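Report on the following structure.
Selected chains only, in their assembly positions.
Every chain is named by a letter (A and B) in the order it is written, and numbering of its residues begins at 1.
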Amino acid sequence: MQFAELREQVVAANLALVEAGLVILTFGNASIADRAAGVLAIKPSGVEYETLRPEDVPVLDLASGAVVAGDRRPSADAPTHLFLVRAFATMGAVVHTHSPYATAWAQARRDLPCLGTTHADHFRGPVPVTRALTDAEIEADYEVQTGAVIVETFANRNIDPLAVPAVLVASHGPFVWGASVEAAVENAVVLEDVARSSYRSISLAGDIEAIAEPLLAKHFERKHGAAAYYGQPA
Amino acid sequence: MQFAELREQVVAANLALVEAGLVILTFGNASIADRAAGVLAIKPSGVEYETLRPEDVPVLDLASGAVVAGDRRPSADAPTHLFLVRAFATMGAVVHTHSPYATAWAQARRDLPCLGTTHADHFRGPVPVTRALTDAEIEADYEVQTGAVIVETFANRNIDPLAVPAVLVASHGPFVWGASVEAAVENAVVLEDVARSSYRSISLAGDIEAIAEPLLAKHFERKHGAAAYYGQPA
């Protein structure tokens, strides 16, 4: 089988989303880019997770989007994944779920504010919500335009996609990513966790202020900065 | 055993509701119509799911409602199922649950608005809530009138029951359906999921507007329209 390891990793990542409780039915997809080989492997469309095998995973040419291995139709969201991976050179993997709390924020069309240190450990500021797509964008080329509005959001707000590796697509749900697929899945798990706790904090206290910049920086840097000291030395 | 396959499917559908977390105790029922044979098979009343066997499943004449196979009493809600299946020729199976979030909306007597794409994938617009039954309707022929008020709701609002395959019966809970029993169960699972996310979106943002018609159409059509491209080719 071509791209065997890559396709096995895609299966494992999709199953990890199910085990973490982030997806139901067939509503989620994970993809991994192999930039050296110039390809992206992604979940096939509408296939149940229990029966997903590596040979079912389509492999797409990163530049053209053409299927170069596998005979299943790729996820309907593949054009969004491709758009993101092309636009953001540091991105190694993309995860799309409809995890319940993150989706609630996306449907509410609100940024997820940074209210605590678990958020700050993974996302260096609010997780932004996109603008709604225009009717023309929806009708012409919907999945490509979904990628485009994510990139537009990060450009307009000058956000580094590895500092805030997630977005809430308005009226839709989260896309999450990372340099590695392990990081992308972990970020998706944490996004749901903080979407949940911040939903409840706002219920308790109304529109509280985000945490102060020094606390945000402290937590993000102790995990991700040059002087990180969380975890074991490599 | 008569109607063996049909009755096995009814057992499987009822168990699928339990596994999906949509019912507790004996509070839910699924039925399947076999229009060629002119019958409807439905869960027996008050029987625990763990002990439910195909031979326990009553089979009713679709026209008269008389039991034509099986010696258990049918679900108390059988007259509602029969009314729906007679009124809506495209309906192949009906599911009734008290799944928690959908029931919360039904008790709140509010339509479930379409706030996101998972909703739009399955329900082409809001899931309507019925009016309350009158005292006379409750006292005369309660379960039949429950069916009638559902049909009235779809007629008055000019909704195609396969485009919006669910209803919230006021102060009661959801009835959900589909052309096939697999579709009916999936729609029940998705209804609960979107009832949950939209409950939370409204908590976060108040009475937000439903999604725009082009986005609603796009998502429904990419799964259900003539030009559907979600999932694998048949």
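Some points to look at:
Convention: a residue touches a chain if its C-beta (ideal position, glycine included) is under 8 Å from a C-beta of that chain, and two chains touch if they have at least 3 such contacts.
Because the structure is a prediction, the values reported are computed rather than measured.
The complex is a homo-oligomer: every protein chain shares one sequence, and counting across the whole structure file gives 4 copies, of which 2 are shown.
Throughout what follows, only the chains that are shown with their structure count from here on.
Bringing subunit A onto subunit B by least-squares fit of CA atoms involves turning it by 90°, to the nearest 5.
Look at where the CA atoms of subunit A average out and do the same for subunit B: the two points lie 33 Å apart. Residues 24-25, 27, 44-47, 72-73, 76, 98, 100-101, 103-110, 132-133, 135, 138-139, 142, 171-173, 199, 202-203 of subunit A are the ones that touch subunit B when the two sit in their complex. Against subunit A, the residues of subunit B that register as touching in their complex are 115-118, 186, 189-190, 193, 196-198, 200-205, 208, 211-212, 214-215, 218, 222, 229-233.
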